[in-house]
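Dropping a structure here in structure tokens format, bear with me for questions.
One protein chain is absent from this view; the other protein chains keep their places.
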Amino acid sequence: MTRYIIRRLLWGVVLLIIVVALLFVMFRVLPTADPAKLRAGRLQSPKIIAEIRHTYGLDKSLAAQFWLYLKNLILHFDLGFSFYSGAPVKELIFNRLPPTLSLVMGGAIVWVVTGVGVGIVSARRAGSRLDRASMGSALVLVSAPEYWLGLIILYVFASDIGQVRIFPGAGSYAGLTSEPVKWFESLILPWLVVAAGTAAIYARLIRGSLIETMGEDYIRTARAKGLSERRVVLRHGLRSAINPIVTILGLDIGVLLGSSVLVETVFNIPGIGRLNYTAITHADFPIVEGTVLVAALFIIVANIIVDIAYAFLDPRVRYS
Amino acid sequence: MSARGDDAAPLGGASGAGLPASDAPPSPAARADGDALVRVRNLVKHFPLTRGIIMQKKIGAVHAVDGVDFDIQRGETLGLVGETGCGKSTTARLIMRLLDATAGEIRFDGQDITHLKGAKLKAMRRELQMIFQDPYSSLNPRKTIGSIIAEPFAIHGLEEGKVVRRRAVQNLMELVGLNPEHYNRYPHEFSGGQRQRIGVARALALKPKLLIADEPVSALDVSIRAQVLNLLRDMQREFGLTLVFIAHDLSVVQHMCDRVAVMYLGKIVEIGPGESIYGFPRHPYTGALMAAVPVPDPSRHGGARRLLTGDVPSPANPPSACRFHTRCEKAQPLCSQEEPPLEDKGTGGLAACHYPLSREELVAMGVRSAG
Partner (left out) sequence: MSTAEALLRVEDLRVEFFTEDGVVHAVDGISYEVDRGRTLGIVGESGSGKTVSSLTTLGLTRSQGARVSGRILFEGRDLVALSEAELRAIRGNDIAMIFQDPLSSLHPFFKVGVQLIEALRVHRDISKAQARARAVELLELVGIPDPASRVDAYPHEFSGGMRQRAMIAMALSNEPKLLIADEPTTALDVTVQAQILALLERLQRELGMAIVMITHDLGVVAEMADDIAVMYAGRIVERASAANLFDGPEHPYTWGLLKSIPALGRSREEDLVPIPGMPPSLIQRPSGCHFHPRCPYAQPSHAQIDPQLDPVADRPGHHVACLLEVDTRRRLWAQLRAGQLPEQALAAVGVPPEQEPV
């Protein structure tokens, strides 16, 4: 098992280096706007541009540039400086991480709890009106785009522009440590929006997987032991039905950490997604590169955690 | 505890009925020199056990078949019996060339087929057919029965022409007791027994010389089994087929087979004519198998019998020398040091045992047919 984990980790490192190389090629080699020209702004004299090239190392060979980038990245987690503001990308990202983490982790809790809950109820009453209503709304939620859902929910519930003014709206985010109550309130609507689509997918998944599991022989054994139906479903049934959820949960969290652009923009949450969004509009490549890299890191780590968790969850798949 | 070499004649085992000598030549059962259709010599199949996902490292091997010698005579039925994991199905798949042997030689009709490839292999496959245990999963649910049975014709380019092929298929259907009018039906419209008939029809399409039946009736209902067993027997008589019959049910094997090979952990421990194997098994494992078979006769209820204890050891790490010594009541130090050869024990068959069973021991084990 330990060997397996070590191997997975090494493989993750290899994958990350490949991602870095790809990003590097995308932003330095493929024809994009010349960063030196962008940095120069209105002072487009060749001399200034050449100076800028020299300061940022853009005049060196590609291989040398890549080596330098990789070295700084690994030794100092140095992602360079923003072309736009000149601030270190590392610091920008670290500052923006807490809001994104709050959004994604809270959202994940909401979608797991509601998705699994609705899924269980639907599975136990498959074919009932309740089941059909839940699965119908799930279909709607899966199809609803986040930005659309975000705007609708702001229009209905936000305390500034809403019809029923209950929850704080866009731009009300506050830090968890400084103002915990406000932090919680401001995130309620974003959490719902982030969770909606995924919760719907989870509900359908759990429903299908639980219906299948409840037909297994070991469920009959559990009933024959004299266990209550509640215990049969929640312990014996769910224990097996939950496995596919665990597999995708890690991936969903990883993906969302790197791509919460839309929700953060709609609700004006100062997270990584919005950082990325602003950087794209400014063609601020070091930031884009940095955020994409962080996203890739999250996804790879999530993948490794899922694989390891799976081995723990299913004793038949213990890797040697 | 010594071998009773004086019991030379095979004992009429089957409840006193006078059995005529089988068609197989009375020569030593494993290595008949005469007219063998199949000769298997020192056949070995190891499945490697690997560790690692990217860089696989071999850490051992499952000894599925580990040095097996036998012949199959033309026109006979050879039974392969043994418990799960003894290598009987692997042996069949090796003969069919569905698996490649690790070592050893398989000769079919005088030709070495161990390493045949390409067109020669395809041509050889016409002569060898197989039917499987599960009549549900071995038929493509999207194809009509007609096209399933015609598959072998299509593969080998025989019976060309729509009308000709259809007639050939319908003849086969009639032969195995299916209604030829059901030509255009799909597998799910047939019962388990009928599906097994479809499997038999498909296997017989090319008039093979050898038919291997791997547990052909164990998935079927009791009242249906006899239908399929009788069909196989009739087909064998009609076509002069050579049949290899693999089963874990010893009574079915006794009914179907002229000769029987008993396998344990990748080895043949005993082989010989049915009468001698069932009448006077010499290998303690064969005896234990027989003693374990439940007999539909309640007068035996509660009668003493000796049971094997424990489980079959792992084929990845089989016991030394005689592989049965870890579970054998008669085991002596020699059994774990020196592998007993498969040799004539004076009952018409061959057994691989240093201390073969006596008749008294058999009776004490609770084997009835020996009594």
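Order of writing sets the chain letters: A and B. Residues in each chain are counted from 1.
Note that a residue touches a chain if its C-beta (ideal position, glycine included) is under 8 Å from a C-beta of that chain, and two chains touch if they have at least 3 such contacts.
Everything numeric here is computed off the predicted structure, so don't read it as measured data.
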TODO: From the listed residues B:39, B:225 or B:267, report the one that touches the chain absent from this view.
DONE: B:225
TODO: Among B:50, B:138 or B:251, single out the residue that touches the unshown chain.
DONE: B:251
- [ ] Touching the absent chain in the whole complex: find that residue among B:98, B:155 or B:295.
- [x] B:295
Task: Residue among A:135, A:174 or A:227 that touches the chain left out of view - done: A:227
Open item on the list: What does the interface between chain A and the hidden chain look like in terms of residue numbers?
Closed with: 216-218, 220-229, 236, 239-240, 313-316
TODO: Name every residue on chain B in touch with the hidden partner chain.
DONE: 13-15, 17, 19, 83-84, 191, 193, 221-227, 229-230, 248-252, 254-256, 274, 278, 288-302, 305, 307-312, 368-369
